[in-house]
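Every protein chain but one is kept in place in this view of the complex.
Chains: A, B and C, in written order; residue numbering restarts at 1 for each.
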Amino acid sequence: MVLELHVPHGDDFSALVPLIPVLLSYVLSFVYLGIYWNNHHHMLHATEKVTGSVLWANLHLLFWLSLIPFTTGWLGENHFATLPAAAYGVVLLMAAIAYWILQQRIIASQGEHSVLKQAIGNDWKGKVSPALYALAIGLAFVSPWLAIAIYVLVALIWVVPDRRIERLLG
Amino acid sequence: MVLELHVPHGDDFSALVPLIPVLLSYVLSFVYLGIYWNNHHHMLHATEKVTGSVLWANLHLLFWLSLIPFTTGWLGENHFATLPAAAYGVVLLMAAIAYWILQQRIIASQGEHSVLKQAIGNDWKGKVSPALYALAIGLAFVSPWLAIAIYVLVALIWVVPDRRIERLLG
Amino acid sequence: MVLELHVPHGDDFSALVPLIPVLLSYVLSFVYLGIYWNNHHHMLHATEKVTGSVLWANLHLLFWLSLIPFTTGWLGENHFATLPAAAYGVVLLMAAIAYWILQQRIIASQGEHSVLKQAIGNDWKGKVSPALYALAIGLAFVSPWLAIAIYVLVALIWVVPDRRIERLLG
Partner (left out) sequence: MVLELHVPHGDDFSALVPLIPVLLSYVLSFVYLGIYWNNHHHMLHATEKVTGSVLWANLHLLFWLSLIPFTTGWLGENHFATLPAAAYGVVLLMAAIAYWILQQRIIASQGEHSVLKQAIGNDWKGKVSPALYALAIGLAFVSPWLAIAIYVLVALIWVVPDRRIERLLG
(Lines give C-alpha, C1' and ligand atoms only; values in the text may rest on other atoms or scores of the structure.)
Protein backbone atom coordinates (compact mmCIF):
# COMPACT_ATOMS: atom_id res chain seq x y z
CA MET A 1 0.00 0.00 0.00
CA VAL A 2 1.62 3.20 -1.10
CA LEU A 3 -1.24 5.61 -0.59
CA GLU A 4 -0.09 8.78 1.06
CA LEU A 5 -1.77 11.25 3.40
CA HIS A 6 -0.14 14.62 3.97
CA VAL A 7 -0.03 15.98 7.50
CA PRO A 8 -2.17 19.17 7.78
CA HIS A 9 -0.86 22.44 9.15
CA GLY A 10 -2.80 23.55 12.22
CA ASP A 11 -4.05 21.51 15.13
CA ASP A 12 -7.79 22.21 15.32
CA PHE A 13 -10.89 20.74 13.69
CA SER A 14 -10.78 23.31 10.88
CA ALA A 15 -7.43 21.86 9.84
CA LEU A 16 -9.15 18.53 9.30
CA VAL A 17 -12.02 19.85 7.14
CA PRO A 18 -10.05 19.98 3.83
CA LEU A 19 -8.85 16.48 4.66
CA ILE A 20 -12.35 14.98 4.51
CA PRO A 21 -12.43 14.42 0.72
CA VAL A 22 -8.81 13.26 0.87
CA LEU A 23 -9.70 10.70 3.54
CA LEU A 24 -12.80 9.53 1.67
CA SER A 25 -10.86 8.90 -1.53
CA TYR A 26 -8.15 7.24 0.58
CA VAL A 27 -10.72 4.83 2.04
CA LEU A 28 -12.22 4.08 -1.40
CA SER A 29 -8.80 3.37 -2.91
CA PHE A 30 -7.70 1.31 0.09
CA VAL A 31 -10.77 -0.88 -0.42
CA TYR A 32 -10.03 -1.21 -4.14
CA LEU A 33 -6.39 -2.12 -3.54
CA GLY A 34 -7.58 -4.56 -0.86
CA ILE A 35 -9.98 -6.20 -3.32
CA TYR A 36 -7.19 -6.59 -5.87
CA TRP A 37 -4.79 -7.89 -3.24
CA ASN A 38 -7.22 -10.51 -1.92
CA ASN A 39 -8.41 -11.77 -5.29
CA HIS A 40 -4.88 -11.66 -6.67
CA HIS A 41 -3.79 -13.75 -3.66
CA HIS A 42 -6.47 -16.33 -4.45
CA MET A 43 -5.74 -16.30 -8.17
CA LEU A 44 -2.01 -16.83 -7.74
CA HIS A 45 -2.75 -19.71 -5.39
CA ALA A 46 -4.56 -21.30 -8.32
CA THR A 47 -1.47 -20.82 -10.53
CA GLU A 48 1.14 -23.56 -10.58
CA LYS A 49 3.44 -22.30 -13.30
CA VAL A 50 4.55 -18.72 -13.80
CA THR A 51 5.32 -18.25 -17.50
CA GLY A 52 6.84 -15.17 -19.08
CA SER A 53 3.48 -13.97 -20.37
CA VAL A 54 1.93 -14.34 -16.89
CA LEU A 55 4.78 -12.25 -15.43
CA TRP A 56 4.20 -9.52 -18.02
CA ALA A 57 0.42 -9.57 -17.58
CA ASN A 58 1.04 -9.23 -13.84
CA LEU A 59 3.37 -6.25 -14.36
CA HIS A 60 0.77 -4.66 -16.65
CA LEU A 61 -1.78 -4.94 -13.82
CA LEU A 62 0.75 -3.50 -11.35
CA PHE A 63 1.31 -0.57 -13.69
CA TRP A 64 -2.34 0.51 -13.54
CA LEU A 65 -2.59 -0.21 -9.81
CA SER A 66 0.53 1.92 -9.27
CA LEU A 67 -1.38 4.89 -10.73
CA ILE A 68 -4.17 4.61 -8.14
CA PRO A 69 -2.33 6.65 -5.46
CA PHE A 70 -1.92 9.38 -8.10
CA THR A 71 -5.59 9.50 -9.16
CA THR A 72 -6.64 9.15 -5.50
CA GLY A 73 -4.60 12.20 -4.53
CA TRP A 74 -5.86 14.19 -7.51
CA LEU A 75 -9.48 13.29 -6.70
CA GLY A 76 -9.22 14.08 -3.00
CA GLU A 77 -7.29 17.31 -3.31
CA ASN A 78 -9.77 18.68 -5.83
CA HIS A 79 -12.89 17.79 -3.81
CA PHE A 80 -14.21 15.28 -6.30
CA ALA A 81 -14.04 17.52 -9.39
CA THR A 82 -15.12 16.27 -12.84
CA LEU A 83 -11.84 15.47 -14.53
CA PRO A 84 -10.18 13.79 -11.53
CA ALA A 85 -13.35 11.69 -11.04
CA ALA A 86 -13.18 10.59 -14.68
CA ALA A 87 -9.42 9.93 -14.47
CA TYR A 88 -10.00 7.81 -11.36
CA GLY A 89 -12.41 5.68 -13.40
CA VAL A 90 -10.05 5.39 -16.36
CA VAL A 91 -7.37 3.88 -14.13
CA LEU A 92 -9.90 1.50 -12.53
CA LEU A 93 -11.11 0.49 -16.00
CA MET A 94 -7.59 -0.18 -17.24
CA ALA A 95 -6.79 -2.14 -14.06
CA ALA A 96 -9.93 -4.25 -14.56
CA ILE A 97 -8.91 -4.98 -18.16
CA ALA A 98 -5.37 -5.82 -17.01
CA TYR A 99 -6.77 -8.18 -14.37
CA TRP A 100 -8.89 -9.88 -17.02
CA ILE A 101 -5.85 -10.29 -19.30
CA LEU A 102 -3.81 -11.76 -16.43
CA GLN A 103 -6.65 -14.18 -15.69
CA GLN A 104 -6.77 -15.26 -19.36
CA ARG A 105 -2.99 -15.75 -19.47
CA ILE A 106 -3.09 -17.98 -16.37
CA ILE A 107 -6.00 -20.00 -17.78
CA ALA A 108 -4.11 -20.41 -21.08
CA SER A 109 -1.01 -21.59 -19.20
CA GLN A 110 -3.09 -24.24 -17.41
CA GLY A 111 -4.39 -25.90 -20.56
CA GLU A 112 -7.90 -27.23 -21.14
CA HIS A 113 -8.54 -28.52 -17.62
CA SER A 114 -7.73 -25.13 -16.08
CA VAL A 115 -8.60 -25.04 -12.39
CA LEU A 116 -8.89 -21.26 -12.54
CA LYS A 117 -11.34 -21.41 -15.45
CA GLN A 118 -13.67 -23.67 -13.49
CA ALA A 119 -13.18 -21.58 -10.37
CA ILE A 120 -14.25 -18.27 -11.89
CA GLY A 121 -17.33 -19.72 -13.56
CA ASN A 122 -19.21 -17.18 -15.67
CA ASP A 123 -17.21 -14.35 -14.04
CA TRP A 124 -20.14 -11.92 -14.04
CA LYS A 125 -18.33 -9.50 -11.72
CA GLY A 126 -15.40 -9.35 -14.10
CA LYS A 127 -17.75 -8.56 -16.98
CA VAL A 128 -20.03 -6.06 -15.24
CA SER A 129 -17.27 -3.98 -13.60
CA PRO A 130 -15.61 -2.59 -16.78
CA ALA A 131 -19.06 -1.67 -18.15
CA LEU A 132 -19.87 0.19 -14.93
CA TYR A 133 -16.48 1.97 -14.92
CA ALA A 134 -17.08 3.10 -18.54
CA LEU A 135 -20.54 4.36 -17.56
CA ALA A 136 -19.05 6.21 -14.58
CA ILE A 137 -16.39 7.90 -16.72
CA GLY A 138 -19.12 9.28 -18.96
CA LEU A 139 -21.37 10.28 -16.06
CA ALA A 140 -18.48 12.12 -14.36
CA PHE A 141 -19.04 14.89 -16.92
CA VAL A 142 -22.70 15.13 -15.84
CA SER A 143 -21.89 14.97 -12.12
CA PRO A 144 -18.73 13.63 -10.53
CA TRP A 145 -20.87 12.36 -7.64
CA LEU A 146 -22.66 9.93 -9.97
CA ALA A 147 -19.26 8.54 -10.94
CA ILE A 148 -18.21 8.23 -7.30
CA ALA A 149 -21.48 6.46 -6.47
CA ILE A 150 -20.76 3.89 -9.18
CA TYR A 151 -17.19 3.36 -7.91
CA VAL A 152 -18.58 2.71 -4.43
CA LEU A 153 -21.17 0.33 -5.90
CA VAL A 154 -18.54 -1.70 -7.81
CA ALA A 155 -16.37 -1.86 -4.69
CA LEU A 156 -19.32 -3.23 -2.72
CA ILE A 157 -19.93 -5.88 -5.41
CA TRP A 158 -16.36 -7.07 -5.03
CA VAL A 159 -15.88 -6.76 -1.27
CA VAL A 160 -17.26 -10.27 -1.02
CA PRO A 161 -14.05 -12.14 -1.83
CA ASP A 162 -13.91 -14.58 -4.70
CA ARG A 163 -15.43 -17.49 -2.80
CA ARG A 164 -15.73 -19.43 -6.03
CA ILE A 165 -11.98 -19.88 -6.16
CA GLU A 166 -11.75 -20.24 -2.40
CA ARG A 167 -14.34 -23.02 -2.40
CA LEU A 168 -12.65 -25.02 -5.10
CA LEU A 169 -9.12 -24.64 -3.82
CA GLY A 170 -9.47 -24.34 -0.07
CA MET B 1 7.65 0.70 8.39
CA VAL B 2 6.58 3.80 6.52
CA LEU B 3 7.12 6.44 9.18
CA GLU B 4 8.83 9.48 7.77
CA LEU B 5 11.21 12.04 9.23
CA HIS B 6 11.79 15.24 7.32
CA VAL B 7 15.35 16.55 7.10
CA PRO B 8 15.65 19.89 8.95
CA HIS B 9 17.04 23.04 7.37
CA GLY B 10 20.13 24.27 9.18
CA ASP B 11 23.03 22.32 10.63
CA ASP B 12 23.24 23.36 14.30
CA PHE B 13 21.58 22.19 17.52
CA SER B 14 18.79 24.78 17.17
CA ALA B 15 17.75 23.03 13.94
CA LEU B 16 17.17 19.88 15.97
CA VAL B 17 15.02 21.45 18.70
CA PRO B 18 11.72 21.46 16.72
CA LEU B 19 12.50 17.86 15.81
CA ILE B 20 12.35 16.66 19.43
CA PRO B 21 8.54 16.15 19.56
CA VAL B 22 8.68 14.68 16.05
CA LEU B 23 11.33 12.18 17.15
CA LEU B 24 9.45 11.30 20.34
CA SER B 25 6.23 10.53 18.47
CA TYR B 26 8.32 8.62 15.90
CA VAL B 27 9.75 6.43 18.67
CA LEU B 28 6.31 5.85 20.21
CA SER B 29 4.79 4.87 16.87
CA PHE B 30 7.76 2.69 15.96
CA VAL B 31 7.23 0.78 19.21
CA TYR B 32 3.48 0.43 18.49
CA LEU B 33 4.09 -0.79 14.93
CA GLY B 34 6.73 -3.15 16.33
CA ILE B 35 4.25 -4.54 18.85
CA TYR B 36 1.70 -5.15 16.10
CA TRP B 37 4.31 -6.68 13.82
CA ASN B 38 5.60 -9.09 16.48
CA ASN B 39 2.22 -10.21 17.77
CA HIS B 40 0.83 -10.38 14.24
CA HIS B 41 3.81 -12.59 13.34
CA HIS B 42 2.99 -14.92 16.23
CA MET B 43 -0.73 -14.92 15.49
CA LEU B 44 -0.31 -15.77 11.81
CA HIS B 45 1.99 -18.62 12.80
CA ALA B 46 -0.97 -19.99 14.74
CA THR B 47 -3.17 -19.74 11.63
CA GLU B 48 -3.27 -22.69 9.25
CA LYS B 49 -6.00 -21.59 6.86
CA VAL B 50 -6.44 -18.12 5.45
CA THR B 51 -10.13 -17.66 4.63
CA GLY B 52 -11.65 -14.70 2.85
CA SER B 53 -12.91 -13.20 6.09
CA VAL B 54 -9.46 -13.49 7.67
CA LEU B 55 -7.96 -11.68 4.67
CA TRP B 56 -10.51 -8.86 5.00
CA ALA B 57 -10.06 -8.60 8.76
CA ASN B 58 -6.33 -8.36 8.13
CA LEU B 59 -6.81 -5.58 5.55
CA HIS B 60 -9.05 -3.75 8.00
CA LEU B 61 -6.24 -3.86 10.57
CA LEU B 62 -3.75 -2.67 7.93
CA PHE B 63 -6.05 0.24 7.10
CA TRP B 64 -5.87 1.62 10.65
CA LEU B 65 -2.16 0.88 10.99
CA SER B 66 -1.61 2.73 7.69
CA LEU B 67 -3.03 5.87 9.34
CA ILE B 68 -0.44 5.79 12.15
CA PRO B 69 2.26 7.64 10.13
CA PHE B 70 -0.34 10.35 9.49
CA THR B 71 -1.38 10.80 13.14
CA THR B 72 2.26 10.49 14.22
CA GLY B 73 3.26 13.33 11.93
CA TRP B 74 0.32 15.46 13.02
CA LEU B 75 1.12 14.86 16.71
CA GLY B 76 4.84 15.57 16.37
CA GLU B 77 4.57 18.65 14.18
CA ASN B 78 2.05 20.25 16.54
CA HIS B 79 4.08 19.60 19.72
CA PHE B 80 1.55 17.26 21.26
CA ALA B 81 -1.51 19.52 20.90
CA THR B 82 -4.96 18.42 22.06
CA LEU B 83 -6.67 17.34 18.85
CA PRO B 84 -3.68 15.49 17.36
CA ALA B 85 -3.23 13.67 20.69
CA ALA B 86 -6.89 12.61 20.60
CA ALA B 87 -6.69 11.61 16.91
CA TYR B 88 -3.60 9.54 17.68
CA GLY B 89 -5.67 7.64 20.26
CA VAL B 90 -8.64 7.19 17.93
CA VAL B 91 -6.43 5.43 15.39
CA LEU B 92 -4.86 3.25 18.12
CA LEU B 93 -8.35 2.40 19.41
CA MET B 94 -9.59 1.43 15.95
CA ALA B 95 -6.43 -0.63 15.32
CA ALA B 96 -6.97 -2.46 18.64
CA ILE B 97 -10.57 -3.22 17.68
CA ALA B 98 -9.44 -4.37 14.22
CA TYR B 99 -6.82 -6.63 15.83
CA TRP B 100 -9.49 -8.13 18.08
CA ILE B 101 -11.78 -8.76 15.08
CA LEU B 102 -8.94 -10.43 13.18
CA GLN B 103 -8.22 -12.62 16.21
CA GLN B 104 -11.90 -13.63 16.42
CA ARG B 105 -12.03 -14.44 12.69
CA ILE B 106 -8.97 -16.68 12.98
CA ILE B 107 -10.40 -18.43 16.05
CA ALA B 108 -13.70 -18.97 14.21
CA SER B 109 -11.86 -20.43 11.21
CA GLN B 110 -10.09 -22.91 13.49
CA GLY B 111 -13.26 -24.41 14.95
CA GLU B 112 -13.85 -25.42 18.55
CA HIS B 113 -10.35 -26.70 19.29
CA SER B 114 -8.76 -23.42 18.20
CA VAL B 115 -5.07 -23.31 19.06
CA LEU B 116 -5.15 -19.51 19.04
CA LYS B 117 -8.07 -19.43 21.50
CA GLN B 118 -6.14 -21.52 23.99
CA ALA B 119 -3.00 -19.52 23.35
CA ILE B 120 -4.46 -16.10 24.11
CA GLY B 121 -6.19 -17.27 27.32
CA ASN B 122 -8.24 -14.55 28.96
CA ASP B 123 -6.57 -11.92 26.73
CA TRP B 124 -6.54 -9.26 29.46
CA LYS B 125 -4.19 -7.01 27.46
CA GLY B 126 -6.58 -7.08 24.52
CA LYS B 127 -9.44 -6.04 26.80
CA VAL B 128 -7.67 -3.38 28.86
CA SER B 129 -6.00 -1.58 25.93
CA PRO B 130 -9.14 -0.28 24.15
CA ALA B 131 -10.51 0.96 27.50
CA LEU B 132 -7.26 2.82 28.15
CA TYR B 133 -7.25 4.31 24.64
CA ALA B 134 -10.83 5.54 25.13
CA LEU B 135 -9.84 7.07 28.47
CA ALA B 136 -6.83 8.74 26.83
CA ILE B 137 -8.95 10.23 24.04
CA GLY B 138 -11.18 11.87 26.65
CA LEU B 139 -8.23 13.02 28.80
CA ALA B 140 -6.53 14.59 25.76
CA PHE B 141 -9.06 17.43 26.09
CA VAL B 142 -7.97 17.97 29.71
CA SER B 143 -4.26 17.70 28.93
CA PRO B 144 -2.68 16.05 25.89
CA TRP B 145 0.19 14.94 28.13
CA LEU B 146 -2.17 12.70 30.11
CA ALA B 147 -3.16 11.04 26.83
CA ILE B 148 0.48 10.59 25.82
CA ALA B 149 1.26 9.09 29.24
CA ILE B 150 -1.47 6.49 28.71
CA TYR B 151 -0.22 5.64 25.21
CA VAL B 152 3.26 5.08 26.67
CA LEU B 153 1.75 2.93 29.44
CA VAL B 154 -0.18 0.72 27.00
CA ALA B 155 2.93 0.34 24.84
CA LEU B 156 4.89 -0.81 27.91
CA ILE B 157 2.16 -3.36 28.74
CA TRP B 158 2.53 -4.83 25.25
CA VAL B 159 6.29 -4.63 24.78
CA VAL B 160 6.48 -8.02 26.43
CA PRO B 161 5.65 -10.14 23.38
CA ASP B 162 2.76 -12.54 23.47
CA ARG B 163 4.64 -15.33 25.24
CA ARG B 164 1.38 -17.20 25.70
CA ILE B 165 1.23 -17.97 21.99
CA GLU B 166 4.99 -18.39 21.79
CA ARG B 167 4.95 -20.93 24.61
CA LEU B 168 2.22 -23.05 23.04
CA LEU B 169 3.55 -22.96 19.51
CA GLY B 170 7.30 -22.71 19.90
CA MET C 1 8.43 -0.10 -7.63
CA VAL C 2 9.27 3.22 -6.07
CA LEU C 3 8.57 5.54 -8.96
CA GLU C 4 6.64 8.58 -7.86
CA LEU C 5 4.08 10.79 -9.56
CA HIS C 6 3.22 14.12 -7.98
CA VAL C 7 -0.40 15.17 -7.87
CA PRO C 8 -0.95 18.28 -10.05
CA HIS C 9 -2.60 21.45 -8.80
CA GLY C 10 -5.74 22.25 -10.74
CA ASP C 11 -8.48 19.96 -11.96
CA ASP C 12 -8.73 20.59 -15.71
CA PHE C 13 -6.99 19.22 -18.79
CA SER C 14 -4.41 22.04 -18.73
CA ALA C 15 -3.25 20.72 -15.34
CA LEU C 16 -2.43 17.42 -17.04
CA VAL C 17 -0.40 18.87 -19.93
CA PRO C 18 2.88 19.34 -17.97
CA LEU C 19 2.36 15.78 -16.70
CA ILE C 20 2.61 14.25 -20.17
CA PRO C 21 6.44 14.02 -20.27
CA VAL C 22 6.40 12.91 -16.63
CA LEU C 23 3.96 10.11 -17.47
CA LEU C 24 5.91 9.07 -20.56
CA SER C 25 9.16 8.74 -18.63
CA TYR C 26 7.22 6.94 -15.87
CA VAL C 27 5.96 4.38 -18.41
CA LEU C 28 9.44 3.91 -19.90
CA SER C 29 11.01 3.38 -16.47
CA PHE C 30 8.21 1.09 -15.34
CA VAL C 31 8.90 -1.09 -18.39
CA TYR C 32 12.65 -1.08 -17.65
CA LEU C 33 12.13 -2.00 -14.00
CA GLY C 34 9.67 -4.68 -15.12
CA ILE C 35 12.26 -6.13 -17.51
CA TYR C 36 14.83 -6.27 -14.72
CA TRP C 37 12.33 -7.75 -12.29
CA ASN C 38 11.23 -10.50 -14.69
CA ASN C 39 14.71 -11.47 -15.87
CA HIS C 40 16.08 -11.20 -12.34
CA HIS C 41 13.27 -13.54 -11.22
CA HIS C 42 14.27 -16.06 -13.86
CA MET C 43 17.98 -15.70 -13.12
CA LEU C 44 17.59 -16.21 -9.37
CA HIS C 45 15.51 -19.30 -10.08
CA ALA C 46 18.59 -20.64 -11.87
CA THR C 47 20.74 -19.92 -8.80
CA GLU C 48 21.06 -22.60 -6.15
CA LYS C 49 23.67 -21.07 -3.86
CA VAL C 50 23.86 -17.43 -2.80
CA THR C 51 27.49 -16.63 -2.05
CA GLY C 52 28.81 -13.40 -0.59
CA SER C 53 29.97 -12.16 -3.97
CA VAL C 54 26.55 -12.85 -5.49
CA LEU C 55 24.91 -10.83 -2.69
CA TRP C 56 27.25 -7.90 -3.33
CA ALA C 57 26.80 -8.08 -7.08
CA ASN C 58 23.04 -8.03 -6.46
CA LEU C 59 23.32 -4.97 -4.21
CA HIS C 60 25.43 -3.25 -6.82
CA LEU C 61 22.64 -3.82 -9.35
CA LEU C 62 20.06 -2.55 -6.84
CA PHE C 63 22.13 0.59 -6.33
CA TRP C 64 21.86 1.58 -10.01
CA LEU C 65 18.22 0.53 -10.23
CA SER C 66 17.52 2.66 -7.13
CA LEU C 67 18.70 5.71 -9.11
CA ILE C 68 16.14 5.16 -11.88
CA PRO C 69 13.30 7.01 -10.08
CA PHE C 70 15.68 9.94 -9.70
CA THR C 71 16.73 10.09 -13.38
CA THR C 72 13.12 9.41 -14.41
CA GLY C 73 11.88 12.40 -12.43
CA TRP C 74 14.67 14.61 -13.72
CA LEU C 75 13.95 13.59 -17.31
CA GLY C 76 10.17 14.04 -17.04
CA GLU C 77 10.22 17.34 -15.17
CA ASN C 78 12.61 18.89 -17.70
CA HIS C 79 10.65 17.76 -20.78
CA PHE C 80 13.37 15.47 -22.08
CA ALA C 81 16.24 17.97 -21.97
CA THR C 82 19.77 17.01 -23.03
CA LEU C 83 21.54 16.42 -19.73
CA PRO C 84 18.69 14.50 -18.05
CA ALA C 85 18.39 12.32 -21.17
CA ALA C 86 22.11 11.54 -20.99
CA ALA C 87 21.96 10.92 -17.23
CA TYR C 88 19.05 8.53 -17.76
CA GLY C 89 21.25 6.56 -20.14
CA VAL C 90 24.24 6.56 -17.78
CA VAL C 91 22.15 4.90 -15.07
CA LEU C 92 20.77 2.36 -17.57
CA LEU C 93 24.31 1.64 -18.77
CA MET C 94 25.60 1.13 -15.24
CA ALA C 95 22.61 -1.10 -14.39
CA ALA C 96 23.29 -3.20 -17.51
CA ILE C 97 26.93 -3.59 -16.49
CA ALA C 98 25.87 -4.49 -12.93
CA TYR C 99 23.45 -7.08 -14.30
CA TRP C 100 26.23 -8.59 -16.40
CA ILE C 101 28.54 -8.75 -13.35
CA LEU C 102 25.82 -10.42 -11.29
CA GLN C 103 25.29 -12.95 -14.07
CA GLN C 104 29.02 -13.69 -14.19
CA ARG C 105 29.18 -14.12 -10.40
CA ILE C 106 26.30 -16.60 -10.46
CA ILE C 107 27.86 -18.54 -13.35
CA ALA C 108 31.19 -18.63 -11.47
CA SER C 109 29.44 -19.92 -8.31
CA GLN C 110 27.88 -22.75 -10.35
CA GLY C 111 31.13 -24.17 -11.65
CA GLU C 112 31.83 -25.46 -15.15
CA HIS C 113 28.44 -27.08 -15.76
CA SER C 114 26.61 -23.83 -14.99
CA VAL C 115 22.93 -24.07 -15.85
CA LEU C 116 22.74 -20.30 -16.20
CA LYS C 117 25.65 -20.24 -18.66
CA GLN C 118 23.89 -22.71 -20.94
CA ALA C 119 20.61 -20.88 -20.48
CA ILE C 120 21.83 -17.46 -21.60
CA GLY C 121 23.65 -18.83 -24.66
CA ASN C 122 25.51 -16.14 -26.59
CA ASP C 123 23.65 -13.44 -24.63
CA TRP C 124 23.43 -11.06 -27.61
CA LYS C 125 20.91 -8.82 -25.83
CA GLY C 126 23.26 -8.41 -22.88
CA LYS C 127 26.07 -7.42 -25.27
CA VAL C 128 24.12 -5.11 -27.58
CA SER C 129 22.30 -3.13 -24.86
CA PRO C 130 25.35 -1.45 -23.22
CA ALA C 131 26.63 -0.47 -26.67
CA LEU C 132 23.26 1.10 -27.52
CA TYR C 133 23.10 2.93 -24.16
CA ALA C 134 26.60 4.35 -24.79
CA LEU C 135 25.51 5.46 -28.25
CA ALA C 136 22.37 7.08 -26.79
CA ILE C 137 24.37 8.99 -24.17
CA GLY C 138 26.48 10.50 -26.93
CA LEU C 139 23.49 11.22 -29.18
CA ALA C 140 21.65 12.97 -26.32
CA PHE C 141 23.96 15.92 -26.92
CA VAL C 142 22.87 16.01 -30.58
CA SER C 143 19.18 15.55 -29.78
CA PRO C 144 17.70 14.12 -26.59
CA TRP C 145 14.93 12.56 -28.70
CA LEU C 146 17.45 10.33 -30.45
CA ALA C 147 18.55 9.09 -27.03
CA ILE C 148 14.95 8.46 -25.97
CA ALA C 149 14.29 6.58 -29.21
CA ILE C 150 17.20 4.26 -28.44
CA TYR C 151 16.00 3.68 -24.86
CA VAL C 152 12.58 2.71 -26.24
CA LEU C 153 14.25 0.43 -28.79
CA VAL C 154 16.33 -1.38 -26.15
CA ALA C 155 13.23 -1.78 -23.97
CA LEU C 156 11.38 -3.37 -26.89
CA ILE C 157 14.29 -5.78 -27.46
CA TRP C 158 14.01 -6.94 -23.85
CA VAL C 159 10.24 -6.97 -23.40
CA VAL C 160 10.33 -10.50 -24.74
CA PRO C 161 11.27 -12.27 -21.51
CA ASP C 162 14.34 -14.43 -21.32
CA ARG C 163 12.74 -17.53 -22.83
CA ARG C 164 16.15 -19.16 -23.06
CA ILE C 165 16.28 -19.54 -19.29
CA GLU C 166 12.55 -20.24 -19.10
CA ARG C 167 12.84 -23.02 -21.66
CA LEU C 168 15.70 -24.77 -19.88
CA LEU C 169 14.38 -24.46 -16.37
CA GLY C 170 10.60 -24.53 -16.73
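The working rule: a contact is a pair of C-beta atoms (placed from the backbone, for glycine too) under 8 Å apart; a residue touches a chain by one contact, two chains touch by 3 or more.
Note that this is a predicted model, so its numbers are computed, not measured.
K.L.:
Using the whole complex, pick out the displayed chains that touch the missing one.
P.N.:
Displayed chains contacted by the hidden chain, ordered by label: B, C.
K.L.:
Name, in rising order, the residues on chain C that touch the hidden chain in the full complex.
P.N.:
49, 51-53, 55-56, 59, 62-63, 66-67, 69-70, 73-74, 77-78, 81-84
K.L.:
When the complex is taken as a whole, what residues of chain B touch the one chain not shown?
P.N.:
These residues of chain B touch the chain that is not shown: 1, 3, 5, 7-8, 10-13, 15-16, 27, 30, 34, 37-38, 41, 159-163, 166, 170.
We adopt the following convention: only the chains that are shown with their structure count from here on.
K.L.:
Between chain A and chain B, which partner chains are common?
P.N.:
Touching chain A as well as chain B, we find no chain at all.
K.L.:
On C-alpha atoms only, rotate chain A onto chain C and read off the angle in steps of 5 degrees.
P.N.:
Resulting rotation angle: about 90 degrees.
K.L.:
Based only on mean CA positions, could you tell me how far chain A sits from chain C in angstrom?
P.N.:
28
K.L.:
Between chain B and chain C, what's the gap in Å when you average each chain's C-alpha atoms?
P.N.:
Distance between chain centres, rounded to whole Å: 39 Å.
K.L.:
Would you please write down the residue numbers of chain B that are in contact with two or more other chains?
P.N.:
Not one residue in chain B touches at least two other chains.
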